[in-house]
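One chain of protein is taken out of this complex; the other chains stay put.
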Amino acid sequence: MTTLMTPAAVSTLPGLTAPAPTPLTQTTTLTLGKAINEGLRQAMLDDPKVVLLGEDIGALGGVFRVTSDLLAQFGARRVIDTPLAESAIIGTAVGLAYRGYRPVCEIQFDGFIFPAFDQIVSQVAKFHYRTQGAVRMPITIRVPFGGGIGAAEHHSESPEAYFTHTSGLRVIAVSNAQDAYSLIRQAIASDDPVLYFEPKRRYHVKGEVVPEIGAPMEQAVVVCPGRDVTLLTYGALVSTAREAALAAFDEGVSIEVIDLRSLSPVDYAVVEASVRKTGRLVVTHEAAQSGGLGGEIIATVTERCFSYLESAPVRVTGFDVPYPPAKLESHHLPDLDRILDGVDRVMGRR
Amino acid sequence: MTTLMTPAAVSTLPGLTAPAPTPLTQTTTLTLGKAINEGLRQAMLDDPKVVLLGEDIGALGGVFRVTSDLLAQFGARRVIDTPLAESAIIGTAVGLAYRGYRPVCEIQFDGFIFPAFDQIVSQVAKFHYRTQGAVRMPITIRVPFGGGIGAAEHHSESPEAYFTHTSGLRVIAVSNAQDAYSLIRQAIASDDPVLYFEPKRRYHVKGEVVPEIGAPMEQAVVVCPGRDVTLLTYGALVSTAREAALAAFDEGVSIEVIDLRSLSPVDYAVVEASVRKTGRLVVTHEAAQSGGLGGEIIATVTERCFSYLESAPVRVTGFDVPYPPAKLESHHLPDLDRILDGVDRVMGRR
Amino acid sequence: MIDSSPRPVQLLSPDGERMPAGDFDPWVEDLDGPALLALYRDLVVVRRIDTEATALQRQGELGLWPPLLGQEAAQVGSARALRSDDFVFPSYRENAVAYCRGVNLTDIVTVWRGNTQSGWDPYTVNVATPAIIIGAQTLHATGWALGAQRDDVDSVAITYFGDGATSEGDVNEAMVFAASFQAPVVFFCQNNHWAISEPVGVQAHRNIADRAPGFGIPSLRIDGNDMIAVLAATRIALDRARTGGGPTFIEAVTYRMGPHTTADDPTRYRDPAELAEWKTRDPLLRLHRLLTALGEITPEVEAATQALADAAAVELRAGCIGMPDPEPLSVFDHVYATPNATLERQRTDYAGYLTSFDSSEQNPKA
Partner (left out) sequence: MIDSSPRPVQLLSPDGERMPAGDFDPWVEDLDGPALLALYRDLVVVRRIDTEATALQRQGELGLWPPLLGQEAAQVGSARALRSDDFVFPSYRENAVAYCRGVNLTDIVTVWRGNTQSGWDPYTVNVATPAIIIGAQTLHATGWALGAQRDDVDSVAITYFGDGATSEGDVNEAMVFAASFQAPVVFFCQNNHWAISEPVGVQAHRNIADRAPGFGIPSLRIDGNDMIAVLAATRIALDRARTGGGPTFIEAVTYRMGPHTTADDPTRYRDPAELAEWKTRDPLLRLHRLLTALGEITPEVEAATQALADAAAVELRAGCIGMPDPEPLSVFDHVYATPNATLERQRTDYAGYLTSFDSSEQNPKA
């Protein structure tokens, strides 16, 4: 046995015994990160089987502070600082789910999810199918994702397509504080495993949050109606897409921006309705183009709306390169100008 | 220290000291599995830096016997039976590559590649980019893939799309003995890392093998010319696609079958030329539809050949389900009839 | 007491003699003749089941079978130490454990016939279904144990894995987590000396049991062909876990007397002399010798035991052959617990496709 500090000892540090914050009861302006924090708190209050697992989620509150104060409020039995091993974080969550728990795992950064890939793909995703529904996997895996924060290698990736290709998983990406709050609650309440992607460069952006679970997470949302082009995206790029719609409007092009929210399954009802109306589709994401979600959506839309298409759908994505060093990321990431360029192309203007 | 058998001790078993087979020097009829074996042998003769790593590849010759007799011929320093740990197989291969070796790793079955996913995606794929070309990763990762052999869970998967979405990797899938021989040699000789997928249900199918490296592995091959529909596939389904072309021919439809061979990069020169001619595209693969390679190819072809398309490209793929139990796999796997149904659909006959 | 020892702890010699083993003895004091006979009966039945399943595979009725020949005592002894509310996380080879837990015989072979990916509902018998990704289940057991700990119950998780599995990162991470949280989990490693074609020396140059203490997990190294030692060790480990003592690692030293699976050919890599040597340490033989010495074995007992085993074989065969094939559209069932529009569309399309053959009377999948 050791004389070193144990997790329990940590929770006796000053500052961790502050009175428990009360949950959200009315519309409040919150950052996106804080909105997730409030969603987690509510989910933990609602259901004692909700437990959090992850690296540094306790006293530190996570490197992005998304789990701030939850250790103090719920204790070390429900907010579990784990040893540094991602496969074990997910693998033990599987065991907890087996016993009726609803684990919420934090993967510290997008690039650190791969050591857990086997447990996610071969266990979490397959258990319900494998056992013909006997064993449920209501596991939520929270992943801060995407670039634009000038970070070091492995800290800016967009691995979502690996999971949208994995049958048995649901995949969510949120773009604003309200969805962050509502969808984390829905993800945790879901009896299916959910990969929940958080747009890390937008953690600090504020928005109004109504403490409600809102529309089902599998529904896409038209965040800006338009006539000429359907512009599809998710996560951090939703706000860039809105800017694009504004800019294009000034030049006489009417863009309908759709925030997918659910990347698996994709809400094709909303997508198809939009493309049937506009006849033109642009998809933008930060992930590499080849094998990204954009190709999948374009193939499906082409299959289902072929005769409505005025021109070939266009992708505006990260390039087929490993995520580049910070000084080059502005060239890799789709931005307002590249999205407008994509709109020009789908409009036949270039 | 132990008194248990060590790897060295194994190689003294009778049968392992047989005279070394001579390499292929003339056209010979070989099974696909044996063709890989001969390709490996030639590569090891050509370059002393080629070493093999994997589980059971030594005395057993691999569970599919693809490495048969190589331990006896090249010894335990070059044919390395490793402990049971896939991440370590790939991770040590990275270190060997660092020191100038050309490791060829065997992953025993498709479903066992995921514990190694992190080393493949975050290390093997990124090292050349990370070090601005200073460190090369001439690693070949051999993966028996696909279903149709009535196997247990995790033994019939088609994980190729995870790797075609990973920048920095090359991905190959072979369909016949000649390519199996030629492309394993090319893969090993490549200064880039290569995922080399072997169609396991075709291991025992024979073909003529000329001991030459042949056309570059990144080239797709038109295996059967046609006029009306382009039918794209790779691996085990190439032979089914040829059958489909024969069957359709009898019904007056002329199908051009393309064996992609390289899944990353895809040889769009060949694909585009074909689609420009036929105006119709069907892609078939065993992997799940959502996020599979089919969607990527359809999106790219739509982008590049929009005005040539007579109808929406069609996918005939595995369903979005975990690989099902053996008794259901015939329903999951594309077969002759489902491919013909896809051809009918792209021809507007259904 | 629970430190790793160089030679495996034995309470029953290959000759069938009871050996004193200090701290282990109190844990098996209850094992009188009838109790030992009951355990022996298990051994005979599970060996018969195993043989029958191997035969069924040879006859094409099963796609594959992983024989447990030689490992009966390790599996039965540990399984019989469990309480019904304990939970088992096995690999693919623990079919004797499944039997002892009450899994019905047909359900044991459903997976190997290719009808499902899991033969039973884990919650009805508190046994997870076979895990094929080597070592993955050790983390599930640890997580389940964390749950039991949080539920303030004294149920224990036990996970089974092989000597080869100890090389996988997951098994080591499971030990890290179990030690860190003092989880009530028992790591039960059957060192059967082989991982397919690789002798245990490829995985480790030290005894497998030596690994755990460095993680802060006490370990026991026992003769896995000795039913009594296995039972004692498992009881010790379970008791530690139940009383808040945390995880224990057991290395049961045994031998895989058959092939890795029915698809394997051990003659390519294994010295026959090694097998011959291990036959002398057969787990059934030695318990039979003890029982004979105790006067428990009579012709009637022999006959009854044989009848029991034969009945099991008949039941297994009938259940296996009589199993209905799964419905085609069940390929889409249970991917999700909640509705999924993309998948429903695929189901509808495929249903339509199948129907089109029905009408033209040439269903290719019929």
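Per-chain residue numbering starts at 1, and chain names A, B and C are given in the order in which the chains are listed.
One rule holds in what follows: a residue touches a chain if its C-beta (ideal position, glycine included) is under 8 Å from a C-beta of that chain, and two chains touch if they have at least 3 such contacts.
These numbers come from a predicted model, not from an experiment.
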{"item": "Neighbouring shown chains of the undisplayed chain, as defined at the top", "value": "A, B, C"}
{"item": "Candidate in contact with the missing chain, chosen from C:129, C:203 or C:234", "value": "C:203"}
{"item": "Residue of A:61, A:103, A:235 or A:265 in touch with the missing chain, whole complex considered", "value": "A:61"}
{"item": "Candidates B:36, B:57, B:71 or B:96 - the one touching the absent chain", "value": "B:96"}
{"item": "Missing-partner contacts on chain B, residue numbers", "value": "1, 7, 51, 77-78, 80, 82-83, 85, 87-88, 90-101, 103, 115, 118-119, 122-123, 126, 128-136, 167-168, 170, 190-192, 218, 264-269"}
{"item": "Absent chain, residues of chain C that touch it", "value": "166-170, 172-173, 176, 179-180, 202-206, 210-216"}
{"item": "On chain A, residues whose C-beta touches the chain left out of the figure", "value": "1-2, 4-7, 9-10, 13, 15, 55-56, 58-61, 63, 81-85, 87-88, 111-112, 114-115, 150-155, 289-290, 319-322, 324-328, 330-332, 335-338, 341"}
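The rule we apply is simple: only the chains that are shown with their structure count from here on.
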{"item": "Chain with minimal offset from the mean of all protein Cα atoms", "value": "B"}
{"item": "Distance between chain centroids, defined by C-alpha means - chain A, chain C (Å)", "value": "39"}
{"item": "Of all residues in chain B, the ones touching two or more other chains", "value": "87, 111, 114-115, 153-154, 290, 319-322"}
{"item": "Two or more partner chains touched - positions in chain C", "value": "116-117, 133, 169-170, 335, 340, 342-343"}
